[in-house]
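The structure appears right after this line, and notes come after that.
Of the protein chains in this complex, all but one are displayed in their positions.
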């Protein structure tokens, strides 16, 4: 029987993840010859980002996309892609995800969810008002700490943590409430951060991922050929999404510098200071993540 | 403010004792919900100030935004029944006002629909809290609060609203008067 799968997405239609999801939806619709028609609802128009996982889990939506690391409070494994300064390039991030994917998929499965694909966001860099040569320059800087990891970075670097919601970041930068934050080049480009800040350091702190999953009952209700078609389209979407992420990174970083920001690789001193924080925070993550976590990190490090 | 009582006194007076007690208990319950909502509203103010103070002094207050949100939800849901009891929830009375002696039946329909919808809402609110508890749903913010705790206020407020609707529906059917105390409205609204 033909069915419509409404697919809630948290980000605007023009975001590359949303465009990729729309292409995935079209692929599924075509490949199943309309047995499954996927209709994407970008921009949180159906469910807000926070609600998407629960909505799919409970069948309120049959499929959806979510930044899984936002659910790390629920299970630290969900936060494996967001350990600061552990995997600091697209290649490393893919390697880390290859190690983590089976464990995360199993965890999702235990929550009535079927893992389909996952695509990285552009790497997280450091935005500052003043030039930063080493961690010493970060002392006392007013830094946006929006979750446990960024708060810990602030603590390790001696920065002054400032809690500001995303919607009020622009205003907080304009009024000097915040003068530094970690986010991707894309965020800064989209919010035209050069109006307030001067420097972007490509510290590639981590590459968070958006993951697409389906409700298990909905997925298992499909015929075997249709399930295969969905999985094939998902694999395609993962490859296409990675390329889109890389292109987008290049484009937005160029956009930042075209608009007068200094876009630089971190100086050696800064890079090694940050790597030190990475060691500390990976250790802390491992303490919480147990055997599964250890297996992932060991596989990633090639042990 | 001379507030005539909800139903004629002699009728109330004629009720058996347990019904009078029930009446008193229900009225107290709605008011208690309103007071709890007011306390939550003060809670919003306190959390917002603590959040600012934390930022000025560089002290961390993880999850302040979430706590303010929970207080917001509690302030709203817990006071639903109280606001309804005092006639503050609004409706379009254009048609009702022109129905004359048929108005009673239209009111009956409104209170019945309202009772049905508020119990529908209450049913799923309670179910959502039970699911949040079973799934171990936790806040995605830095507070990491188990969500069933703040959601309890939603469920409690929704159930209270359902009871309040049913109460007024029964009163309407039995006495012809719903007993909504729209007369306690203050000066700005009367005139």
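Letters A and B mark the chains in the order given here, with residues in each chain numbered from 1 onward.
Keep this in mind: a contact is a pair of C-beta atoms (placed from the backbone, for glycine too) under 8 Å apart; a residue touches a chain by one contact, two chains touch by 3 or more.
Heads up, the rule we're going with is that contacts and distances are computed from a predicted model.
Chain not shown in the complex: UniProt lists it as "TRAP transporter large permease protein", one of "NADH-quinone oxidoreductase subunit E", "propionyl-CoA carboxylase", "Glutamyl-tRNA(Gln) amidotransferase subunit A" or "TRAP transporter large permease protein".
Taking every chain of the complex into account, the omitted one touches A, B.
Touching the missing chain, out of B:38, B:144 or B:170, is residue B:38. Here the missing chain is touched by one residue of B:75, B:138 or B:169, and it is B:75.
Touching the omitted chain from chain A are residues 6, 12-14, 39, 41-48, 50-51, 54-55, 58-61, 164-165, 167-168, 170-172, 174-177, 190-192, 195.
Remark: the residues of chain B touching the chain excluded from display are 34-35, 37-38, 41-42, 44-45, 48-49, 51-52, 56, 65-66, 68-73, 75-77, 79-80, 82-84, 86, 88-97, 106-107, 109-110, 113-114, 117-118, 120-121, 123-125, 127-128, 150-151, 154, 185-191.
We take it that only the chains that are shown with their structure count from here on.
Between the CA-based centres of chain A and chain B the separation comes to 40 Å, rounded to the whole angstrom. By the touch criterion given at the top, residues 50, 54, 57-58, 70-71, 73-74, 111, 145, 147-148, 151, 160-163, 165, 177 of chain A touch chain B in their complex. Partner chain A is touched in their complex by these residues of chain B: 51, 54-55, 58, 60-62, 64-65, 131, 135-142, 144.
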